[in-house]
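One structure is given below, encoded as structure tokens.
Now for chain A:
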Amino acid sequence: MILPLDIILLIFLVIAAVVALKLRDLLGAAMVFSTYGFLICLIWAEMGAVDVAFTEATVGAGISGALMIATIFKTARKSSD
Partner candidate 1 sequence: MENSIQSYLPLWACLSSLAAVPLILLFRRETFLREAVTILAGIAKLCFVLAMLPIILQGSMIELTLFGGGSDGLVPIAFRVDGLGMVFALVASILWIPTSIYSIGYMRGLKEHSQTRFYVFFAVSLFATLGVAFAGNLLTLYVFYEVLSLSTWPLVTHHQDAEARRGGRSYLVHLLGTSIAFVIPAMIYVWVKSGTLDFGVQAILANTDLSYVQGLALLLAFAFGFSKGALMPLHSWLPGAMVAPTPVSALLHAVAVVKVGVFCIIRTVLNVFGMDLLGGLGIHLVLCWIAAITLVAASLIALTQDNLKRMLAFSTIGQLSYIILGIALLTEHAALGSILHIAMHAFGKITLFFCAGAIFVATGKKQISELNGLGRRMPITFAAFAIGAASVTGLPPMGGFLSKLYLVWGAAEAHQIALLCAFLISSVLNGAYFFPVVYRAFFLPEPEMDAIHADGACCVHGWREAPLLCVLPLAFTAISSILLFFFPSTFYDLASIVLHGGVANP
Partner candidate 2 sequence: MQKLFATIAVIITGAILLNAVEDFPRFGDPHSPPNSGVSGGSVSSSVHYLQNTYLDTRVPNVVTAVLADYRGYDTLFETAVILTAGIAVFAILRVVRRKDEEESTGSEEKACSGEFSTSDSDGEGRHRVVVGTACRVVVPLAQLFGFYIIAHGHPSPGGGFQGGVVLGTSFILLALAGGLGSALGRLREDMYLRLACLGVFIYAGIGLLSLFFRRNFLDYGALSGLLQTGGEEMARSHGIFGVELGVAMTVTSVMFALFANLSTRGELKGGL
Partner candidate 3 sequence: MSEHLPVIVVLAPLFGAVIVGFFGTRDRHLCFPIALTALALSFVCSIGVVHHVATVGAWDYFVGGWESPHGVGIQLRADGVNSLLLLAIAVVALLALVYSIRQDGEKDAEKSPFFYVLFLLLCVGLFGITITGDAFNVYVLIEITALTSYGLVAIGSSRRSRVAAFQYLVIGTVGASFYLIGVGYLYLAVGSLNMADIRTILAANPEIANSRIIGTALVFILLGVWTKMGLFPLHGWLPNAYSYCPSGSANLMAPLVTKVSVYVMIRILFGVFGLGVITENPGWSDLVVLIAVGSIVAGSVMALTQREIKKMLCCLIVAEVGYMVGGTWLGDAGRWGLTGSMYHILADAMMTSCLFLAAGVFAKQFGATRLEHLSGLFRRSPWAAGAFTLGGLAMIGVPPMCGFFSKFYLIRGAIDSGHWLYIVALLGSSLVNAILFFRIFEIAYFGEVPESSESSEGGCPTRGRHAAWRTAPLLVAAALTLLLGIFNRPVIDLIRGTVVENIDIVSMQE
């Protein structure tokens, strides 16, 4: 556990979450969401949860984003809010 890194990452995490929810372009939102996944993966690694970090890297930053982008391609890209 490295406290300064922890704090910085967490603040970035909040920013990423807000951006992902604010973007009206869903594709962008999905990408930011993947970034969010990557950030949180870093946080796990920093906290010593390597297995969780590994899973999050593959699932959160990888598969989730891919699935979401696939869906956005097949549906609508714009969001009203």
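The set was built so that all candidates are chains of the complex that A comes from, given by their letters.
Please note the rule applied: a contact is a pair of C-beta atoms (placed from the backbone, for glycine too) under 8 Å apart; a residue touches a chain by one contact, two chains touch by 3 or more; residues count from 1.
Note that this is a predicted model, so its numbers are computed, not measured.
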Query raised in the report: For chain A, which of 1, 2 or 3 is the touching one in this complex?
Result: 2
Requested in this report: Under the touch definition given earlier, write down the residues of chain A that touch candidate 2 in their complex.
Outcome: 1, 50-51, 53-55, 58-59, 62-63, 66-67, 70-71, 73-74
